[in-house]
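First the structure, in the form of structure tokens, and then the observations on it.
One chain of protein is taken out of this complex; the other chains stay put.
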Amino acid sequence: MSDVVETIGVSKWYGEVLGLNTFTASFGPGITGLVGPNGAGKSTLFKLLIGQLRADQGALTMLGENPWNNVPLKRRLGYCPEHNQLYGWLTGQQFVETLLRLDGMPTTQAARSAKDALEIVGLSNVRHRPTRTYSRGMRQRAKLAQALAHDPEILILDEPLSGADPLARVHILRTITEFARNGGHVLMSTHVLYEIERITNNIVLIHNGKAIATGDIHAIRALIDEHPHAVRLVTPRPRDLAQALAGMEHIVSFEFPALDTLLVRTRKPDSFYKELPKIVVDHGLEVHGLESPDDSLEAVFRYLVG
Amino acid sequence: MPLLDRRQRIRAIVTTGLRREFKRPAAIIAIGVGTAVTSLTAIVTVLIASLAPGGPPLGLSFFYSAASNPVILFFVTLMASVVGSGLIADDIDSMALTLYLSRPISQADYLIAKAAILVPLVSMVAVLPLVLTPFLAAILGFFPWDIGLEAMGVGFLVGLLLTMFYASISLFLSSITRRKSYAAAGVFAVTFGLTIPAGILWDVTQNSALLLLSPWEDYQAVARAAFGASAGPIDWPAALVILLGSTILAAFITYMRMKAIEVVSG
Partner (left out) sequence: MDVMRAFRQARTLIVVTVRYLLGTRRVIPTALLASAPVVIALAFAVARIPTYDILVFQSLMVPLFLQVVLIFVTLVNATTLVREEIEDNTLPYLMTRPISKPAIAVYKYVGYLVAVLVLLVPPVVLAYAVTEGHSGDPMTADLDVLGALLLTTVLGSVAYGALFLFLSVLVRKPLAVGLLIGFVWESVVSSFPGDVPKISIIHYLKSIIKDLVAVGPLTNYTSDISTGIAVAVLVGFSIAMLVLALFQFQQMEFRQKA
């Protein structure tokens, strides 16, 4: 096992409910997104990784070690939980500082690191307010600050964007990207699909406790060849363009959803993109817009889970 | 679609609450065991007393022994803490209160509904034994029916007084915290924290007015007077005023708190 996180056949039961079902996946370095609907098992996996739960079956390691009751491993880990609860009676500064002191940091250093971490997440001006007065976005950022403050090797972020306002989202994504750029590993679960796509191509799709796909989002999409790739072209002469493209053997179908739109379904999107410009020029046609509604995480997920 | 009227809305809250309580094992056990134990001990106590040779003539005062059963105090406290402590606290904790208050439901209706959940359940240990005992005594021929019926009526009123006091107190405590365990502890503290010191202080000073601090002593004073039993250390009018006054005051404060409540989310 040499990846940042490795899971082999991990299952976890909550009574009769299966939280994870022989989950097998590896999470490499950098940022990896864990994507799945509610109840898919994302939080269960994270709780197993931080040692809050113990796997009923299978094996999992993080940074090469079993996380259950593993105290030294906690030094290398930063965790941002899904829930918004903080110690409401502590100020933001006290909250992060206290947790740093529980990491064993001396008081002065903990105070300084807490201040720096809160500055990174954009909470400097409210760090002396009790956290119970924080908005949801501020709480998200405070949670991220405590996860980052002790300079961990890996960040595990459970829905860090949930409930965050746009400004908070920008801050959080920027912080995560910076952390990864400096050599840290990030495991992040989210429903906000377009935002995970903005910061990483590495994803693990989870559904009903199982890993249904892992790797580069584009590679995953390309593998789904029983679902032809859709490309939407905006052109004043859609039928003429369709006639010109009909010669491509990998084209599956044409649709005309609007007077100026042609929807092409192709099994080989790379070949299509390569051949399209020459065909358009040779036939004297115009293409004013081109997009692929399928080249998104949402589409991939929809195809995979049916 | 026309809105359901006020009664229907209150009934909806009551139905939801009762349904929830009867799914909780702790509530079921407390209700079941409490009802059985209080009723059985009351019945046995009265019937044995009535059968004892050479005792006083059978009359209304015999049924005071059912009302003064200390098991009632324990189970009423238990019921109020198990059921009553979470009625409002859980709604505050789960933010369900925002859902209720965003409906066309007034705070008064909300409290009436909560009381309508709690009062029947507490009365199963505070009222039912006092009504069932004379009924059984009469139907079994131990007591004439006129005494039995009178005892049932008095028992109902006296039991209701204790029920309303504990319902009011537990709803007040439930409204001031989002953790129902604290409210439950508060109910126990009211019972034991007032009753025990009152007894001790009376022992020490022989000043019977100190017994008025204890809700149980107040209730017993009223019950003694109602059942025509021999007078106790404290006067029943003062005891009645204290019980009723505390009940009304707690209900009023709870209502005022609900009016002022701002449910902060986030």
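Read from first to last, the chains carry the letters A and B; within each, the first residue is number 1.
The working rule: contacts are C-beta pairs under 8 Å (C-beta built on N, C-alpha and C of every residue); 3 or more make two chains touch, one makes a residue touch a chain.
No experiment lies behind these values; they were computed from the predicted model shown.
Q: What are the shown chains that the omitted chain is in contact with?
A: A, B
Q: Which one, A:98, A:135, A:201 or A:261, makes contact with the chain that was left out?
A: That would be A:98, which touches the missing chain.
Q: Considering the complete complex, identify which of B:201, B:238 or B:261 is in touch with the unshown chain.
A: The single option touching the absent chain is B:201.
Q: Out of A:52, A:124, A:162 or A:292, which residue would touch the omitted chain in the full complex?
A: Considering the complete complex, A:52 is the one touching the chain left out.
Q: Contact with the hidden chain only, please: which chain A residues?
A: On the side of chain A, residues 14, 43, 47, 50-54, 69, 71-72, 74-75, 77-79, 81-83, 85-87, 89, 98-99, 101-107, 146 touch the unshown chain.
Q: In the whole complex, what residues of chain B lie against the chain that is missing from view?
A: Touching the missing chain: residues 26, 74, 81-82, 179, 181-182, 184-186, 188-189, 192-193, 196-197, 200-201, 203-205.
Here, only the chains that are shown with their structure count from here on.
Q: Roughly how many whole angstrom separate the Cα centroids of chain A and chain B?
A: Chain centres of chain A and chain B, defined by C-alpha means, are spaced 55 Å apart.
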